[in-house]
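Report on one structure; see the data block that follows.
For this view, one protein chain was removed and the others were kept in their places.
Think of it as A and B in the order they're written, each chain with its own count starting at 1.
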Amino acid sequence: MHWWLPTAASTFAGPIDGLFLAILIITGIALVIVEVGLVWFSVKYRARPGRKAFYTHGSTRAEVIWTAIPAVTVVALGLVSNHYWVQIKGRNSVPPNAYAIGVHVKQFEWQITYPGPDGQLGTGDDFTVRNQLHVTVNQPTVVRLTSEDVIHSFFIPQFRLKQDAVPGLTINAWFQATKTGEYEIGCAELCGMGHYKMRARVFVHTPEEFTAWMAQQAAGGSE
Amino acid sequence: MTSVAHAKPGAHDAHHAPMSFWRKYIFSTDHKIIGIQFLFVSLFFLLLGGLLAMQIRWQLGFPGKPMPGGGILPEAMTSGGVILPEYYIQLVTMHGTFMVFFAIMPLLMGVYANFLIPLKIGTHDMAFPRLNMWSFWLAFTAGLIMVAGFFVPDGAARAGWTMYAPLSARPDLSGATYGQLVWCVSIVVLGLSSVLGSVNYITTVINHRAPGMTWFRMPLSVWAIFITAILAVLALPVLQGAAILLLFDQTIGTHFFDPIAGGQALLWQHLFWFFGHPEVYILILPAMGMVSDIIANGSRKPIFGYHSMVFAIVGIAFLGWIVWGHHMFMSGMNPTLGSTFMVSTLLISVPSAIKVFNWLGTMWRGNLKFTVPMLNAVAFVSMFTIGGLSGVFMAATPVDMHIHDTYFIVAHLHYVLFGGSLFALFAAIPYWYPKMFGRMMSEAIGKWHFWLTFITYNLVFFPMHILGMNGEMRRLYDPSQYEFLKPQQGLREFITIAAFSLFAVQFLFLFNFLWSLKRGKKAELNPWQDNGLEWSLPSPAPHGNWDRPPNVYRGPYEFSAPEAGNADFLPQHVKLPTDRDPAAATAPAPAPAH
Partner (left out) sequence: MTHATATANMMHPPAPAEPGSGVYSNKLGMWIFLASDVMFFTALIGSYIILRFGMREPWAAPGAVLNVPLTGINTFLLICSSVSMVKAYAAIVDGKKYFLRPVPGKLLRDGGLKFWMLVTIICGAMFVGVQVVEYFKLVQHGLTPAGFREGSHFAEVALADPAKYGAATAGLFGSTFFTMTGFHGFHVTCGVVSMLYLYFTKVLPEKYSPQDYRGIETIGLYWHFVDLVWIILFTIVYLI
């Protein structure tokens, strides 16, 4: 049973988890103020014979304070969030040396095309594998998402990575895995009856492992 | 208490020849009857939506196990009582659709806009009573059409209540040959009902306020409903347009949303959410307005910061038009747009925060009477706060990358729609019940219902935040397909059992509602000792309300005012020796339009 965010296995996880925690603390404080306030007032000011409520229409000063503090807080939050947003998804966010892999999504599988030994996507030595994404640890990787039919969504929770795959568009989603191991890809956009069956696996290899796997595939090896 | 010289309730009635049962209760043009019609029909859809949810929870809590009673469902939906994937996605789609369009929206607007506006602003009826009747029958028809979706070949719509294209546009890809088309037709009809209803609400509030009922003397419930009606009149037509384009894609071979012939899948999302975001404010603002009335009453104090509350409602409504892209952060739209929508989305939390603090301010130093409406209204504040704060996580786009389309979103939306809107309705229904039916709902049953609902509700939806943080995706028939989701099965089962309990508890409310119609304690004129104009009329209020509109001398929240003397309330229509008649009161009465 997992009570917190999943294991962090990409460079995105640091900023995203940090932002999550920061928001949790800020909203947590606000929540405590409101809930404790509600309970405390409910008890302290409950009706008793002979009591009368305090007749007031409000306080401009209070309004200013509780407008300004949330406003400043959300603006600060926005600035920090946008900083990371631009890094993660911005137009120029994909690192120039990112290893490109094609992911063509369809009902109900992921067709993953590798650039082959020449390292170039779109050449003759490309090969396609179903439902298995193999990447190298600490290597920026960019997935070029396309969809055959409906909108799907490429989601790797441990990488904190999500990107919709939209028919008619080619969308780049980049990441850099930081821990070797096996993780899962899920589809995060309802895509039909088999939406729940679109599990795929991500294998994060050391460079040697990846080269070995690539060689095996090029030699016509099994999936 | 000085007498009300001008406003004679019910004298209007004497002019009418007795109406047949059909004209009086079925094809009525009386806003109160229409409101009650909406109430019965919408409560039915709330129940239906809940039944669909129970089936969803069965599958998630006990995947692959035959559902009790599942045998009665046809082969296409269940196999030996086990819910099938194609039925599961119909369940999630129709649960959302029924709850949003046929339960919550009509409960807030169809019921309370209709019932409260003329009573609270001091007029006979809506500006266009016959049009009002049409609004109801159109909504009813739309509901029938939507239910029919389950009975057409291949079953109901199944692309989520958000109906993303191209899945929704291509029956060959979704498996729903007619279901999605039925959905579109129903929505177009419902849209018309909403638009016509809103035209009525807006016109009535602008033009038919009683003398002395200035804009800033209107109760917040009326302000909220009025602003909501403006949202509805402008947003629903966009949905109608989108649904028509989708309908054409499904039927006559157009390709608006299918890239096969130049269409754009994202166009649907933009159109839908341009409507959809104002829609969610339509689903919360009237609730906030009614809660304001009830909390001021329960605290025996004026609402804290009335003007700020009005500006907050207007602010939320205005900003609500420019945040729609926050539903589309991961959609592949231009990331720069993502930044702009993030800013507007974070900003919209500010007016909501202002409202929460003002509710707290109202309770502060009040003399709190915890009746059933007050309990539910305070719970609204508590849970809307959770729902609103959880929204901050998704507004921060990097975090949204992880939690978008997970159970974190499901938790958020249910905290605002159930914890928020539905609890507000649990407050509003018993509150105005006496004015509707002349009887009180049972306080004792109401209190049991409140506490049991509050506890089971939180047990169901709070854990969903945890599921979402772990990455559990939405609309998943079988989470156990994923290794990373298997460990949470225990929590899913727990939520299911809590959900069954929550659903069972609602029968207390249903029983209370129905039983009290005939056996509830007979209601006096003003059981809550409230200040609104409606409480000056008999319970139930008579046809035509007043013979002549009452004069209004003050705002709606003059609780514990010094001028009230020993009483801790001072109704709007009561004339004190120091009050002067409003200027508009001297205008002659026109021939009422019939």
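By definition in this document, a residue touches a chain if its C-beta (ideal position, glycine included) is under 8 Å from a C-beta of that chain, and two chains touch if they have at least 3 such contacts.
Just so it is clear, the structure is predicted and the values come from calculations on it, not from any experiment.
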For this session: For the chain that is not shown, enumerate the shown chains it touches in the whole assembly.
Result: B
Seminar exercise, completed: Touching the hidden chain, out of B:177, B:203 or B:529, is B:203
Seminar exercise, completed: By the document's definition of touch, the residue of B:76, B:148 or B:244 touching the omitted chain is B:244
Seminar exercise, completed: Touching the hidden chain, out of B:18, B:253 or B:577, is B:253
Problem set entry | Touching residue (missing chain; options B:20, B:566 or B:586) | B:586
Seminar exercise, completed: Those residues of chain B that touch the unshown chain are 15-16, 123, 127-128, 131, 195-196, 198-200, 202-204, 206-214, 233-238, 240-242, 244-245, 248, 252-256, 261-264, 267, 270-271, 548-549, 582, 584-592, 594
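The rule we apply is simple: only the chains that are shown with their structure count from here on.
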For this session: Return the distance between the CA-based centres of chain A and chain B, expressed in whole Å.
Result: 31
Problem set entry | List of chain A residues in touch with chain B within their complex | 1-6, 12, 15-16, 19-20, 23-24, 26-27, 30-31, 34-35, 37-38, 41-42, 45-48, 51-59, 62-63, 66-67, 70-71, 74-75, 77-78, 81-82, 84-86, 88-91, 93, 107, 149-151, 153, 155, 157-158, 160-169, 171, 183-184, 186-197, 199
Seminar exercise, completed: Counting only contacts in the complex, chain B reaches chain A at residues 85-86, 89, 92, 158-160, 164-167, 170, 173-175, 258-259, 263-266, 299-308, 330-332, 334-336, 338-339, 342-343, 346-347, 349-350, 353-354, 356-358, 360-361, 363-370, 378, 381-382, 385-386, 389-390, 392-393, 395-399, 401-402, 404-406, 466, 469-471, 473-479, 481-484, 487-488, 490-491, 559-562, 568
